[in-house]
Every structure is written in structure tokens, then in C-alpha cells.
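A single protein chain has been omitted from the complex, and every remaining protein chain is retained in its original position.
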Amino acid sequence: MIVAMQENATEEQIDAVIDVMLESGVNVHRTTGAMQTILAAVGPTAGLDLSKFEVLPGVLNVHRISAPYKLAGRAFRPHGTTIEFPNGAVIGGEQVAMIAGPCSIENHDQIFAIAASVKVAGGKFLRGGAFKPRSSPYAFQGLGIPGLKLMREAADVNGLATVSEVMEIAQIEAMLPYVDCFQVGARNMQNFNLLRELGQVRKPVLLKRGIAATIEELLLSSEYILSGGNYDVILCERGIRTYETATRNTMDISAIPVLKKLSHLPVVADPSHGTGRRDMVAPMAKAAVAAGADALLIEIHPNADKSVSDAAQTMYLEDFARLTAELRTIAQAVGRTL
Amino acid sequence: MIVAMQENATEEQIDAVIDVMLESGVNVHRTTGAMQTILAAVGPTAGLDLSKFEVLPGVLNVHRISAPYKLAGRAFRPHGTTIEFPNGAVIGGEQVAMIAGPCSIENHDQIFAIAASVKVAGGKFLRGGAFKPRSSPYAFQGLGIPGLKLMREAADVNGLATVSEVMEIAQIEAMLPYVDCFQVGARNMQNFNLLRELGQVRKPVLLKRGIAATIEELLLSSEYILSGGNYDVILCERGIRTYETATRNTMDISAIPVLKKLSHLPVVADPSHGTGRRDMVAPMAKAAVAAGADALLIEIHPNADKSVSDAAQTMYLEDFARLTAELRTIAQAVGRTL
Amino acid sequence: MIVAMQENATEEQIDAVIDVMLESGVNVHRTTGAMQTILAAVGPTAGLDLSKFEVLPGVLNVHRISAPYKLAGRAFRPHGTTIEFPNGAVIGGEQVAMIAGPCSIENHDQIFAIAASVKVAGGKFLRGGAFKPRSSPYAFQGLGIPGLKLMREAADVNGLATVSEVMEIAQIEAMLPYVDCFQVGARNMQNFNLLRELGQVRKPVLLKRGIAATIEELLLSSEYILSGGNYDVILCERGIRTYETATRNTMDISAIPVLKKLSHLPVVADPSHGTGRRDMVAPMAKAAVAAGADALLIEIHPNADKSVSDAAQTMYLEDFARLTAELRTIAQAVGRTL
Partner (left out) sequence: MIVAMQENATEEQIDAVIDVMLESGVNVHRTTGAMQTILAAVGPTAGLDLSKFEVLPGVLNVHRISAPYKLAGRAFRPHGTTIEFPNGAVIGGEQVAMIAGPCSIENHDQIFAIAASVKVAGGKFLRGGAFKPRSSPYAFQGLGIPGLKLMREAADVNGLATVSEVMEIAQIEAMLPYVDCFQVGARNMQNFNLLRELGQVRKPVLLKRGIAATIEELLLSSEYILSGGNYDVILCERGIRTYETATRNTMDISAIPVLKKLSHLPVVADPSHGTGRRDMVAPMAKAAVAAGADALLIEIHPNADKSVSDAAQTMYLEDFARLTAELRTIAQAVGRTL
């Protein structure tokens, strides 16, 4: 951390800042320039609250010069993290992984039809929601554990791994037998208690970026899971809120190469939530693979218009099959397979 | 809901849209213009998912023409809602209410010193955090119920009502004896299960706007609580995320008059979180009262720089006393008391 | 335009709104529902200022139901616009066009070296700045017309078309002999006098999206040029301002398919300005082509680090050659050439 003092800061002000820095447990290196005094913190700065120093009298600005995350940083594993699943599928390797399924698991026929489609298209991951955070109290709330059982069966028949969203700590234990990967939704990206608990689990976690979260905040949230000893975290870009209203969110495709540069963790893109519109899923899925995504997360349904949730952004199974074929050539164009 | 078709939409496309509308449980009025066909939904449109119609072939755009909330709307109670507390204090009346306290309840002496300050300044509400959602796993996590007991005692001695944040459904029951008002934090604004549960409680709820939530979304969240029969909801503006970095958030002062126009619910402003900087709390508190806020929520601490959390935005007790005096004249200038 | 009245709107309020609508030159269709009265404007609504109606007493909300642009709309030319240049190059056809060059034309050797590189890589457009809008008064301000002459020579030798930014109406005439396409920068996207004047020119215009402009505003600005009779407009996505700071701007890749759907005009992507970082240009260029861009605009320089302007986002010539080869396979994967 570097604290830059104002040009007219007094010696008393400088001393007061130094005192607060020392109390915070760091050593201080002072550089007294002709114009400006600079105080550099040396030592354990990762947990420091910078804003605490910004409001001290005489301070001009404060900057963090080391990344606030360690375990998530690229330097921790320069060659990148690859995550293996029980069905042999890998995320983070040469092959771009396809994760697909319905917003909500609805019934036996729906999830089995979808699982078969995923397999035929060459996908290796089935994703379905069993616990739904719905904005209307009258909307479908999910099938819960019985839904997860259905998904597990459908996945096993087709050799797929399963992904499902966990919303509360209390659900983790019950979900363990049925899911191969826990998804943390955008609204829970900073539910630190949940993240900490998932750090104790020994199954991969797919962590979605919050709708107004910065890339740095996403990496800080992943650090919570990593610091518990669970190194199998997948980061997910799914659209951020901007002033543009033509799409529900603005999908930040540039987050993909930025995350790949800053971190060793695999990156998955969710063009369904990222655009909110079925007709935009295909071009944005292609863009994501072209930009370096390690996996895609796509909502599909045999009767998309009748999906009990997220109908507008859900693809039909035949459109999904066509998209997968097109994505294969994009993947090859960037030196990968799918 | 109005569905406007594209100029070149075919009869089949129009019929298909009408079918989906009818299946959604509304009646359809069709207007066939020289240029464009318009379909108006008549009936229960509040729960309709507009985006479902936007992606149908031939559709140009879809608009909601009635507000998606009913109970929160100004028309429901044109003269506004006033909320009375056991200590006789009122929010939503002529008097601007002052709610103040520490980010975290730390110990007996701290909370008693603060409570005494609030009383001396003329405030009637003591707010303190007992369950803290911290971004670092190593940070102070709050005193829990013992902290709430301390706050209750300190409040009773000084004739104050208490406000504290509830983070999970499981905490509600345990908090009931100690709090006069439940606060829902910005990160939980769309935790619909929690909101629904608070709709069953018969104590007021202070609902904070999410960091990237629109005013409409805030009102929709309040509708969750109201629809459970709990009409005592207070809406809170606490800063939104924008591209500007000079302040931690951008406090949306205009949300105050907009909310007062759209809704009958009282509005509280939180300049501490809204700015994130101690030196900006006073001007923004004044601005909020001038713009029509019914209450202020301010973080104070006898030793602000040493506060275990949110130090940068916490005021010293003596600065708070001075601010309260200044706010009194602002309140009078807009026809109110404080 | 649809004006939805509040539920408790009075007859006088409704009549007053109808009067203002009639004065604005449209006919009014009134629908009186059990809950709500709806007023629909029939006639020439394109120029109406909606906010004028929103503030009238008793009005709940106002929606535009026809697109505010006509000539730019997809319906005007369902099969899309293709633009031919004197050197035989086409933008908007099957082939993805490559437009490249330096931020600023600096001297003979620089622009000739770059032009040769563009040709070798298979590009057909040379872009260079001669009039620079610089944020520092001490920075290089561009070579002006002599610079354009150099670029014209370098382009002709290599069979390239030229693109350069026009900043003021007064420059148009002087630039005409040297440029095949006028570029309008992001800061001038709503310089309506300049746009109107370019509508009288009979050379293509490349119109950049403003840093905080919506997709609709971009299309409205293009309408200015089109309405003057100049139908050869190319729309350019170059990044928008959001809360994210990891990249200089957030490149809105989804704007590409959205613009292709709403409009018949070709779309070019500028990953150099869109990211502001040399190391992000390649992945975002690939993403843009995968998402359907008709052309790319890329800043290159033989000695990028020493470029007199925009050094951080400028690619080296050898990196550009490699990128072009990689883009060719992406283009093929989406059924195009490059």
C-alpha cells in the first residue's frame, strides 16, 4: 500500500498517518520529496482497509500495489488449473466444456430429454435448478432434492456430470450425493459465509460474477473458497448491469481474457443470462469461445417457450444441437476442441 | 401490457403472440393500424414476464403500462404511511427521524456511550450491527445475540427504539425481543425468502436499496413484505454503483423525491454508506433532508478511527452532535422538525 | 406513442393530456379501462418528445411503440447494406473487412510501412488520424492535410482505401480528395451539425458509438446522415463506460448482433479503443468476428511503444499479421471470409 500525502500536509498529519499504519501491523517506509511525502506499507497488507487511510487529514490518495488476492492469482499456478470430474470430463484443459440444462428441473421426461440432447451434442455436463430464487412469491420455487435425484439419474444414464445451484449453507449436505459441482449464483457472490463453507467441501464450485461486481471482487470471492482448501473453482461471466437497455445485461466478454490473465482458474461464460434473449445466445456463445472461455453454460428446454422460468433466454434442443456444431469450428479456430 | 408488432409482422406471427398471451391468463385487445399492429393485455398482468414476449418472432417491443407493484404504490395510501414505535417515535410524519449507531456493537461501554449521544442529540433510534456480513474471513463477525441484549439495554436506558440487520430467516425469532425494527441490507434486497418471512412479522422493516437495484426493483422488493400483511416498511437509499470512483458509491439523492412520489412508504437516507467517507456524511445528510427524506441513518462511534468496521465512514460523536443541530435548521427550512 | 394514465387520474387531467397530444400533431385513440385510461397517439410520432408528456399531471408512464428511427431500421433494407469502395473492397458483404493503421499519421516511412503491412495481411483499408482531439494541450495535434496526402499515397501504392476522422464541418471539403471514408469519433456521435453535413457528402461514413451512448442513440445519429441521402453508413462499437476498471472501457460485444438485428447497416468493431490494452485486442477481435462483425478497426504501428498517441492499445505489425491469420479461421467458422 502506498499513501501519498498532499503537498501541503503538515508533519503532524504525516506522523498521525504513520501511527495508524503501524497500528495496522505494517512497517512504514517514508520518502520525503520536494513536493510530496510518500508512505509505503511493508508487510501483511492484504487485509488492510484502504478507505480508512483515505479519510485521514492530509492524505491525497491511497493505492494498493499488490493484488488483494493471492491464491486466485495467476502467479500461484502459472500453467492454469484443470478440474477433473468423476465422468472423466475436464474443465480448464484443451477442450471447451459444454454445460447445459434447464433453468428449473420440472419432471422426469423433461430432464431425461434434455440430458439425452446434451449427450448427443457432445456435452458432458448437465445443469438444472432445484432451489430457485424467484422474484415473485407466486412463481415456481423448484423441486428441491427430488429434482436433484431426477437430474442425477438422467445424468448417470448419459454419462454426464451434474451442476446445480446451492443457495444456503443448509443445502450443501443434502445436495452432496447428487451434484458434481456446486453453482453459486450472482446474488450470492458475496455471501461470504456460504463461500467459506464451500471452501470446506471437496467438490468443484462454479462461482458467478455478481451483476454489479468488478473482476477484482469476483477474484476476492473466489479467494474465500480457495483459502478453505478447495482449489477447484470455476469463474463465471454472466453479464453486468450498465445503462444500456437493449439487452437485459451487458455481457462483458473482455472479462474472459482479463480473468485468464489475472488468474489460473478456468472461466465459463453464460450467454443465456448474459443477454436474456434466446436470439442472442448463439452469437455471444461464439464470441465467448473465440475470446478464450474454457466452458459455456447454456439454458435449454424441449419446449423453451413453456419453460416454467427464464423462458425468454432458453434455447430449443434443436437450436442447441446446431449451435454446438458451430461452436466446434470456432473452438478449432482458437486451437481447442469441443 | 402492450405488445407492439413489427411493421412487417405476418398474421401467423400475430396469432402466435396472441396465443401465448391467452395462455398467460390475460385477455387481448387487438388494434390493427396502417403501419403496425398493437396487442394490449387486459387482466392480471402484474406477474407477467415481459421478456417472454419480447423474443417471440415479429415482436418489436413490449411495455408494461401499469406499475408492477400495487401495495407499495402511492395510490394505495395517498396520504402516506406513518410508522409508530414503542418509544413513541414516528417515521413518516412531520419530524425527520435520526437513526444512529455503530457499524458493529462492540462492547457495553461503546454502545452505552453512543446511546447517550443519540439521546442528547435528540435522536430516537439506536442502530447497531450484531451479525456482520464481512468481506474478509478474518474480520470481526459481530457479537450476535449478546450484542443485541447490550443494545436493547442501552436503548431502554435512553428511551430509544432499536434497529438491527437481519441476515437470515433463522435469526428473526431470536432477534424479536431485542429489535424494534429489522434492517434488510443491500445484499439481501432480493433475498425473497427472507422478505416473505418478514412479511409475517409485525415489526417495521427498513429495506435498503441494492447497490445496483433500480427504484422499481426496490419497490417490488417492498411489495413482498407488504403482501404478507406487514405494512410498516421503510425504504432506504444508500448509494448505487456507477463509473465514478471519487466516492465509493454514488448516492442517488433524486431517489428520495422519486420514491416519495411513486410510493406512500417513508424514505430514509444513509449518507454513511452512500459516500463511504466521513467528510462527506454531513453535506449529504443535509442534502437528503432538503430533498425530503423522512429519516437519516448515520454511523457514529466514540473512537471512529478505531471502529472495528466501516471506520472510514463513521463519524465522531461530537461531529454527530454538531451535524444534528445543523440538520434541525434544514428540516425547518423544508417545513419539518427534527 | 402510448400514454398510460394513473388509476386515479381525473377527467380534467385526461383531457389536458389529449389537448397536448393534439397540439403536437397526432390523433388520439382513447381506451377507458376499468382501472386505467390509455391514450394512443396515431400519426407522425417520430419527432415527439416523450418526456413532455411524462410530467403532465395524472400521467403514469409514456412508451414509444414504434422505433424512433426509420431509415436505419432493418425493415428499410431487409437484406442488409453493402458498401463498395473505389479499390473494389466491400463492407457488409460475405468478407469481413480489415481496417488498420496508426492512431496518428506521423511521417512518410511510418505510414508506408504500415500500409505495406496491411496489404500483406490481406487488409484493404488504411486508417490514420490527421486531426487529433488530444486531452493534453501539449500533446501532438496531428499532421493535418499533409498527413492525409501521405496516407493517400501509401494507400494508392498498396491498393487500399483510406479512412480518417473528421472533427469539424470545415474539414470535410479539404479531406474529400484524400479519404474514401469519413470517420466520426465517439465524442462527435451527437454533433448533429456535423452529421447533417455528412449526409450531403457522397462518401461512406464510419460512425462511432459514444462512450455513454445507447444503441438506440447510435441508430438515431445514423438517421441524421441517412436522412440527408447518404446511405453508406457503417456503425462502430468501441466500448462503453461502466463501473468496471480492469479495462479502460467495457467493449459491448452484444451490441454487434443487436445492431445487426435492428438495422441493415454494416457493423465494425474497434477492439483497440474497446479495451485500451494491446494484450486484449486479439481475443476481442476474435470475439467480434465470431459475434458477426462485418469489419474490424485496429491500431497498428511499426514501433507501437513509441507511437505518439494511444501507445498502450497499439499492436506491433508482426502481431497484427499473426492476428489476421487467426481471424481468417474464425471468419470461416461463422461462414465468412477475411
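Here the chain labels run A, B and C in written order, and each chain numbers its own residues starting at 1.
Note that in this section a residue touches a chain if its C-beta (ideal position, glycine included) is under 8 Å from a C-beta of that chain, and two chains touch if they have at least 3 such contacts.
Since the model is a prediction, treat every value here as computed from it, not as a measurement.
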Q) Given the contact definition stated above, which residue among B:45, B:275 or B:309 touches the chain not shown here? A) B:275
**Q.** Absent-chain contact - pick from A:13, A:36 or A:227
**A.** A:36
Q | Given C:90, C:113, C:145 or C:212, the one touching the chain that is not displayed | A | C:212
Q.
Given that one chain is not shown, which residue among C:220, C:265, C:290 or C:338 touches it?
A. C:220
Q: Just the residue numbers, please: which parts of chain C touch the chain that's not shown?
A: 20, 47, 49, 51-52, 54-56, 133-139, 168, 187, 190-193, 196, 211-212, 220, 224, 227, 241, 248, 276-279, 305, 311-313
Q.
Need a quick check: the contact residues on chain A for the chain that isn't drawn.
A. 2, 4, 6-8, 29, 31, 33, 35-36, 38, 40, 42, 60-61, 63, 65-67, 75, 78, 241-243, 245
Q) Of the residues in chain B, which ones touch the absent chain? A) 212, 214-216, 240, 242-247, 250-258, 261-262, 274-275, 279-280, 283-284, 286-292, 326, 329-330, 332-334
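In this section, only the chains that are shown with their structure count from here on.
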Q.
Can you work out the whole-Å distance between the CA centroids of chain B and chain C?
A. 39
Q | Per-residue overlap in chain B, given as positions that touch at least 2 other chains | A | 241
